[in-house]
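Take a look at the following structure, please.
Complex shown without one protein chain; remaining protein chains in place.
== subunit A ==
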Amino acid sequence: MWKKIAMMSSALLVVVACSNSSGSSPESFPEQAIEIIAPATPGGGWDMTARSIQRAMNADGSVDQDITVVNKPGGGGEVGWQYLNQQDGHFAAVNSSLLVTGNLLDQSDLTHEDFTPLAMLSTEWLAVATHRDAGFSDGTELMDQLREDPQSLTIGVSPSLGSGNHLAFVQAAVESGVDPTELQFLVYSSGGDIMNALLGGHIDVTSNSMSDLSEQYEVGEIDILAVTSPERLESFPDIPTWEEQGIDMVFPHWRGIMGPADMPEHEVEAWDEWLSNMVETDEWQTVLDNYDLEDFYMSSGETGQFFEEQQDFFAEIIEQAGLSP
């Protein structure tokens, strides 16, 4: 009986663990299938990003090898990213600001420095919304009330404390002179759950991505008070930015892609070419349209620079939010 279990588990382990970590020469790269790691279960945002990249890269055709997607969920990306670092340059993993914040929040030992940046791909902008009956006309008015009484409103965020949704609100609060540690944040596991609570009047305010808010905004169920983009969004010209309201902040919620540590120069160059071609495809544009995302492409060099800036940026907000370990 136990033998049977042991045998079956080991058979599965062999199937799971077949990987290859040989180096490559500039001429022959890629010499095997390209694998894109989604550090999450099928169906979520990271999975969708990985599959969209696969689809657009296939449409572009710069890579003459198969492109596959593998799901490695767990630990807020940690499992998939650890797995990436056991591989070579044929592998790449999807990431987001969680890569930077996870370490700052002491939830992960990994930082962006443990990987090779390949590209920034897309961003969504975050916004602050209230129920239409709440009667706030803009973000300043909301912050004025919170300055008077930080406990007077409950603020729903997802999917965790320290997420982009949470920290964007913290930054707006700090810039408005509100003490973020006094605020009442309620954490929900998804943007859908938050909408449920906001429409039902169980929370007062939410900080969430535009794509999670746009449907209910269009039918007039919720008001959007401010968006974190540098300029007004093309598709929502009526929503003012924080900048316009005198709050100095731009807060992208980005997604990018990275390779394992210490990739050779020629492999990074190959990825730079593939990805810069990929973001030009119609398939990629359709993906951005369907998910209300904006193009945020940066090459590998620019991405490395951007990671450094984000590291400092998040370190400061996390400290202000009182979340530093």
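Quick note on the criterion: contacts are C-beta pairs under 8 Å (C-beta built on N, C-alpha and C of every residue); 3 or more make two chains touch, one makes a residue touch a chain; residues count from 1.
The criterion applied here is as follows: contacts and distances are computed from a predicted model.
One chain of the assembly is not displayed; among "Tricarboxylic transport membrane protein", "histidine kinase", "ArsR family transcriptional regulator" or "Acyl carrier protein", its UniProt protein name is "Tricarboxylic transport membrane protein".
The hidden chain makes contact, of the residues A:E35, A:E78 or A:E267, with A:E78.
Among A:A134, A:L161, A:L233 or A:A315, the one in contact with the hidden chain is A:L161. Looking at A:E31, A:D66, A:E113 or A:E215, the residue that reaches the missing chain in the full complex is A:E215.
If you put the hidden chain back, the residue from A:S152, A:S189 or A:Q285 that touches it is A:S189.
Even with one chain removed from view, subunit A keeps its contact list with that chain: residues 1, 4-5, 8-9, 12-13, 16, 41-45, 47-48, 51-52, 55, 71-76, 78-79, 82, 105, 107, 154, 159-162, 184, 186-190, 192-193, 195-197, 199-202, 212, 215-216, 218-219, 221, 286-287, 290-291, 323.
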